[in-house]
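First comes the structure, then the notes that go with it.
Omission of a single protein chain aside, the complex is shown with its protein chains in their original locations.
Right after this comes subunit A.
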Amino acid sequence: IEARRVAIFGGTHGNEMSGVTLVNLWTKNGAEIQRKAVEAVPFITNPKAVEKCTRYVDTDLNRAFTPENLSAPGGNNLPYEVLRAQEINRIFGPKGSPEAYDVIFDLHNTTSNMGCTLILESSKDYFNLQMMNYIKKAMAPASCLVLLNEHPLLKYSTSRSVAKHPVGLEVGPQPQGVLRSNIFEAMRVILKHALDFIELFNEGVEFPPCTVEVFRVLERIDYPRDANGNIIAMVHPNLQDCDWEPLNPGDPMFQTFDGKTIHYQGSGTVYPTFINEAAYYEKQQAFITTRRETLVASAIKKA
């Protein structure tokens, strides 16, 4: 494993302001993100969306890094974000090749009350697991949870997936287009610890085997809709803002616009997250369910 080439992506969604602000700051003055033997590259992935303060211009950049898109011909006729994906893949990839960047941190905000969350794409990525373990311990007692999205259908092709070790940072709650000081500082602290870990790793520190508690993505739950596809209920007040808290069968889940309660009908307790994320109304997602799992990471040491 190597952790020599590191990038920090902001503005993958143009209205998620912590990442946009941090990357612009570090582009102007990168002292804070430099470490011995590592030059972390700050990069705005979707400049047009950032300029318009919108999530995306043509299509969601954070779903665009599919093999089809990355190899699509057509030049300037392609949607803006597909062109961007190809460009990003050229600079930081190619995805899946030995030339790809070692680590990419992708900075996101959510309207959900998720606090500080790290997003992991593979349960076998021991380097990432060790880094996340380090970050969690460094931040304690402040919470930093790990969301594992390895689901064959729900997993998606993210900007960060170009790298060998993709790390998603998701901090909320923050409205789109708004910069909240506490959220901004929290994200800054996560990155500080992440870069400290990389520096230690590059100095030859061995990280012994460790266990990491993660929340594994199970399924996506949509809003109840009528025959025309219109939403007919909202996240129930008992569930709103209760990311990561157990949801048991029979618990209130949605409230219709005329006040009736719809209950969770699952077979067992789940841990919901991404509850009432603004961007997911159009993706048919009111929240996702997860289950708690403990992953084991082997020891890692720089070769």
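The rule is short, and it goes like this: contacts are C-beta pairs under 8 Å (C-beta built on N, C-alpha and C of every residue); 3 or more make two chains touch, one makes a residue touch a chain; residues count from 1.
The rule is simple: contacts and distances are computed from a predicted model.
Not every chain of the complex appears here, and the one that does not is recorded in UniProt as "N-acyl-aromatic-L-amino acid amidohydrolase", selected from "AP complex subunit beta", "N-acyl-aromatic-L-amino acid amidohydrolase", "Isocitrate dehydrogenase [NAD] subunit gamma, mitochondrial-like" or "Serine/threonine-protein phosphatase 2A 55 kDa regulatory subunit B". Residue in contact with the omitted chain (choice from A:Pro67, A:Gly96, A:Pro175 or A:Pro246): A:Pro175.
The chain omitted from view is touched by exactly one of A:Leu118, A:Ala279 or A:Ile300, namely A:Ala279.
Taking the complete complex into account, A:Pro237 is the one of A:Pro237, A:Gly250 or A:Gly268 that touches the chain left out. The chain not shown here touches subunit A at positions 21, 24-25, 53-54, 111, 173-182, 184, 230-231, 234-237, 240, 255, 257-259, 276-279, 281-282.
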